[in-house]
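Taken from a larger complex, these chains appear in their original positions, while the remainder are omitted.
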Amino acid sequence: MNFASDNAAPVAPEILDAIAQANVGFAPGYGDDEWSRAVERRLSEIFEREVAAFLVPTGTAANALALAHLTPAWGVVFCHAESHIATAECGAPEFFGGGLKLCGLSGAGGKIAAADLAAALAGYGGHGPHQMTAATLSLTQASEAGTVYRIDEVTALCAIAHDHALAVHMDGARLANALVHLETTPAHATWLAGVDVLSFGLTKAGALAAEAVVFFDPARAVCMPERRKRAGHLLSKHRFLAAQFTAMLAQGRWLELAGHANAMARRLAERLTAVHLAPVWPVEANLVFVALPRRLEAWLKAAGARYYVRPSAGVAPGDRVLVRLVTSFATQEDEIDRFVDLCKNFLAQAPP
Amino acid sequence: MNFASDNAAPVAPEILDAIAQANVGFAPGYGDDEWSRAVERRLSEIFEREVAAFLVPTGTAANALALAHLTPAWGVVFCHAESHIATAECGAPEFFGGGLKLCGLSGAGGKIAAADLAAALAGYGGHGPHQMTAATLSLTQASEAGTVYRIDEVTALCAIAHDHALAVHMDGARLANALVHLETTPAHATWLAGVDVLSFGLTKAGALAAEAVVFFDPARAVCMPERRKRAGHLLSKHRFLAAQFTAMLAQGRWLELAGHANAMARRLAERLTAVHLAPVWPVEANLVFVALPRRLEAWLKAAGARYYVRPSAGVAPGDRVLVRLVTSFATQEDEIDRFVDLCKNFLAQAPP
Amino acid sequence: MNFASDNAAPVAPEILDAIAQANVGFAPGYGDDEWSRAVERRLSEIFEREVAAFLVPTGTAANALALAHLTPAWGVVFCHAESHIATAECGAPEFFGGGLKLCGLSGAGGKIAAADLAAALAGYGGHGPHQMTAATLSLTQASEAGTVYRIDEVTALCAIAHDHALAVHMDGARLANALVHLETTPAHATWLAGVDVLSFGLTKAGALAAEAVVFFDPARAVCMPERRKRAGHLLSKHRFLAAQFTAMLAQGRWLELAGHANAMARRLAERLTAVHLAPVWPVEANLVFVALPRRLEAWLKAAGARYYVRPSAGVAPGDRVLVRLVTSFATQEDEIDRFVDLCKNFLAQAPP
């Protein structure tokens, strides 16, 4: 019953196979190899447009490199107040960006509302150089709350951003989960909706450590090689990073794996709802947030369930604890059933 | 005949096995797992002292994080002018260090001479705050020229550094090669000689991507977790980084692999010497530098040999090209023999 | 009728006299002169404790240097959401601090409430190294809203900060105005209440360009000389910076000048109140915020009044404009009377 994180999951078997298959003799280092070039071509196919892609080993690196590339040091990045870049990267965007500022917008269910973005932007401009410059919008898809922006929502947010000359970044650490939910193509979910640069993550989907900064306008990537290198994120034996992408992107394997994770989350949500523990936000990806009675939560932990408790964020009443349950490609139905059965049995004996 | 780099080599089979063996079920992310804890204990055994170790995926990350941790932003790092940190990391130490300065010292065969360090330090102090502060010494062991500092040389350099209140960092991307040459223990080669912090590299030795910043005084590592995280170098599925260390450090496998690489370099050096192409610097690790006649060099390249040409650095006459040949755990004797035979045949027909 | 800013005011005559008096022959540069040493002694007298002081030409420099000195690059500075450091310094604290983060707390009348600080701090700790570290509290005294923290309020906030191992910085760009209001000593308003480092500003009080970072624990100032120098804020002809401090601090001249500014603000507030335009926040320093009917505001501007319009911040109804009126040592009673008469006459003819 490990629902702690998609990072707690193992690696999909095909990833290890792909790494082993790339381990044949010598190959140029630092990305100047056939595997790496093939990945860039493959990403261009998948996104239906020529892209420039920079593979890195962590999502924090992808996000921070992307944001630093798009934002001057005196620039502001607008993001959700609870986004990963704002709360869980120890200031990586600020560090890579030479002191840029994140402006965290609140928003129900982990999503920024267009009106809130517009209102925040209205406060910028006209007070330079005293005020920092509005520069970039960063959207997390799927969001940290397990919700997914609809395509029209992304489009509207990007339009507002572009109207104010902002660049748009998407943190796609869980892009696969979002695509499965949206039943749309990678192109429609990103650049066709207005996204300029994507952090494209496959680690949470099942890779070992495989993330990429994807530029939908390759011309915008000038000097990105230097930026990645001086951050220590250009891997020497780069082919093994590339091989992970190849394996995941073959025959839509990344979407299959994400589909399983999403299905497990839905199952968990449905069964929790059935025992009167409905999730607090719509379950659209692989995250389920539920407000548990405190005694139940203690009981589950004692029974060996693994998950993180989150600040209540106003959605959990005082006598309840907000719990985040994450599913992954490796989550099994019986774990879910066992978890919900524990809840059910506890509540039968000790109704809240 | 691939002598381009130890990074062009594949991964040792036991590394892939270890990764596969770690791929069992769920485990906490970000280093809070059994594999990661075991590595820190194992490193403490190997260095015969309690250490704090921070695993990262690249040598550039290890170096830059270590130097930034030891050096204030207004500090100077003394290093060899041709060291990796000074020439091949695109300014990573300066970036991570908030604008610190590298002071490159020249020195025969890639090694800093004690007298040169002392002379450089004599120019610091007494002119603050206008002048930057002498803060850190960084030694590369084995050096970029394929030479190895003797223990007494390291000891003398560290003593000078400590007398001036400098910290000492060692870039040990090829520490294994140096240890094999020195026939000494990791402890004697590092902290017993005065090294404070080590970049401990296993990637060049045969791992996929496995480097560590090792603090011989764990108290000195305060805030290093934050520093690594905000640089994007804390891997989420950290156990797979740890597993590589475990595999390499088991039964001295890292030293065995380095021993092979060193032996191949020696063989190459000896056979080149036999055809009157003696290396320009002592061959003490896995790097062989040789000044080739220009036409021979073109011939070798056309014949498929892979290596890098380096600036002559005053050791190659005008009609010759300085060539760097790197061996690795994967280098085979027959590649060496074939390469030297090509040289021999060419020179027989067209003596320089 | 210039109420734009205390920075729009001229320089007090004694400042120019002091500069002229310091202009006698040669003197060592960069602060190694008698004038500069005397200022540090004088500040120690005024604060009734040995201090270390670093003179700089701007308040932004003082704030950013102080915050960067107290806060690691992965640290969070808690401040009021509308504070100068958060809204009007173009990211200087983030830049000097290598990417530190400002966490802006809301609070009525420009002041942080102790409960809000405590609540914000409750969210930190236990999630490292993913989350940034709570590091510093910055209080603005007098506040940007023209209010003044009472001594017991400062004491309570500092106590909370210190309980959480935070350092406390005070932005004292208008410290003189606060002291006059509080009728207390510099010592009681700062270190006796728990402040660790002060940005001590005299420019707004009437100097040409004279600010200082004051450390109440001189030991904490280690490396501050290097920090100031590399930021370009160590003036070469430093005696002319020091002379301004000497002039202002002689016989309490700085407090006299601030007393005049405060009195003018009170007069303005009282007379505005009399015409039913009461200020929106208590007028305790030299700033008056008033919500003017839009047509009156346009009329005043056309009549030559100078001031800034501010975002309504929820205190100005939709048909009104929030106007900031700043008085200074140079403000004359007749300007105030003329301004209020304009309001009165307009309202008599066109009541809101």
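In order of appearance the chains are A, B and C, and numbering begins at 1 in each one.
Operating definition for what follows: a contact is a pair of C-beta atoms (placed from the backbone, for glycine too) under 8 Å apart; a residue touches a chain by one contact, two chains touch by 3 or more.
None of the values given here were measured: they were computed from a predicted structure.
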| item | value |
| --- | --- |
| Assembly copy number, counted for this structure file with 3 shown | 4 |
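Operating definition for what follows: only the chains that are shown with their structure count from here on.
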| item | value |
| --- | --- |
| Centroid comparison with chain B (C-alpha atoms), farthest chain | C |
| Centre distance in Å when chain A and chain B are each reduced to the mean of their C-alpha atoms | 35 |
| Mean-CA-position distance for chain C and chain B (Å) | 51 |
| Chain centre separation in whole Å, for chain C relative to chain A (CA means) | 41 |
| Junction residues of chain B, two or more chains touched | 30, 226, 229-230, 234 |
| Contact footprint of chain A on chain C as seen in their complex | 73-74, 87-91, 94-102, 123, 127-132, 311 |
| Chain C partner contacts - residues on chain B that touch it in the complex | 30, 72-74, 98-99, 128-130, 132-133, 223, 225-230, 234 |
| Residue numbers on chain A that touch chain B, as the complex places them | 2, 4-5, 7-11, 13, 16, 19-20, 23-30, 56-62, 64-65, 89-92, 95-96, 203-204, 208-209, 226, 229-237, 240, 306, 330 |
